[in-house]
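What follows is a single structure, and I will ask about it in a moment.
Right after this comes subunit A.
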Amino acid sequence: MRTFGGFVATDHVNLVVEPGARHALIGPNGAGKTTLINLLTGYLEPSAGRVELLGQDVTTMAQHERCRQGLVRTFQINQLFADMTVLESVAMAVSEQRGLGTRWWKPLAGHGEVVDQAAAILERLKLLPDAYERTRNLAYGRQRLIEIALALAMRPKVLLLDEPAAGVPTSESQELFETIAELPREVTIVLIEHDMNLVFRFAERISVLVSGAILVEGAPDMIAQHPRVKEVYLGESHG
Partner candidate 1 sequence: MAELLRMEQVWAGYGDAIILEDVSFTLAAGDSLALLGRNGMGKTTLLATLMGATRLRRGRIPFEGRDIATLPSHQRARAGLGWVPQERDIFRSLTVEENLTVVARPGEWNLARVYEMFPRLQERRANMGNQLSGGEQQMLAMGRALMLNPKVLLLDEPLEGLAPIIVQELLHIIDRMVRSGSMAVVLVEQHARQILPITRQALVLERGRVVHAGPSDALLRDDAALDAWLGAGATSESNHETTQ
Partner candidate 2 sequence: KDLKIGLVLSISGPFADYGKQIRRGIDLYMAEHGDTVAGRKVQLIVKDDTGIAPQIAKRESQQLIINDKVDILAGYDLTPNAFSAAPLATEAKVPMVVMNAATASVVEKSPYIVRTSMTMPQSAWAMAQWAHANKVKSAYIVVADYGPGHDSQAVFTKTFTGLGGKIVGEVRTPVNTTDYSPFLQRLKDAKPDAAYFFVPPGSSMVALSKGFRELGLDKLGIKEMGPGDMTDESSLAALGDAALGFITAFHYSDAHDSPENKAFTAAYAKAYKDDRPNFMTVGGYDGMHVIYEALKKTKGDASGDAFIAAVKGLKWISPRGPVEIDPKTRDIVQNEYIRKLERVDGVLKNVEFDTFKAVNPQTP
């Protein structure tokens, strides 16, 4: 549970995500989805409640610790490094993932494996042509991809994606989702998205969050037919 002042943003949410799941989290704007991710990753502290990761209580664990345990997220609103080149950003993330972050002797560019892996990620997301472009000079949609690239660089065990496709054109969001779908099955993925085409195609299980509480949880078909979900979220066009 998390409150902001008197306002209850998430209210006694009990969400269990199975290992290896492809889980989507949907719900009206302001339902508390992003807040929930913030709670899971330690970006916010819960006012009450517990967070467990792979059987371990991480409620009091610092954000970066959770990340090192494999709990990785993307941000709904880009959080990037405006003055770094794309390659630098990703290489930095890779080196952190490999625990090289405190090495100060050998240049980053001299760590061959790191650079190779960063390049591989860029290639996968078709970002290589922009490898030397500064992040700030890229159009919004391409910046969105860097956000994903950084998350992939962290080799997540659990990946929390907050509207990854927002701002990415339909054609490219398809490819983006293929990249995500290609991730090994052990990686658990939680997805927030308002584009129902993507959600229904990708998710194996869906939770609907309304006003800070879980309304229903179930298989996509069930959700698509659920009258309350239609009423508060989907509207008429779907189902």
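Heads up, the rule we're going with is that contacts are C-beta pairs under 8 Å (C-beta built on N, C-alpha and C of every residue); 3 or more make two chains touch, one makes a residue touch a chain; residues count from 1.
On the choice of candidates, all candidates are chains of the complex that A comes from, given by their letters.
Predicted, not measured: the structure shown is a model, and the values here were computed from it.
**Student:** Which of the candidates 1 or 2 touches subunit A in this complex?
**Tutor:** Considering all copies, subunit A is touched by candidate 1.
**Student:** What part of subunit A is in contact with candidate 1 in the complex they form?
**Tutor:** 4, 27-35, 76-77, 138-142, 163, 166-174, 194, 196-197, 232-238
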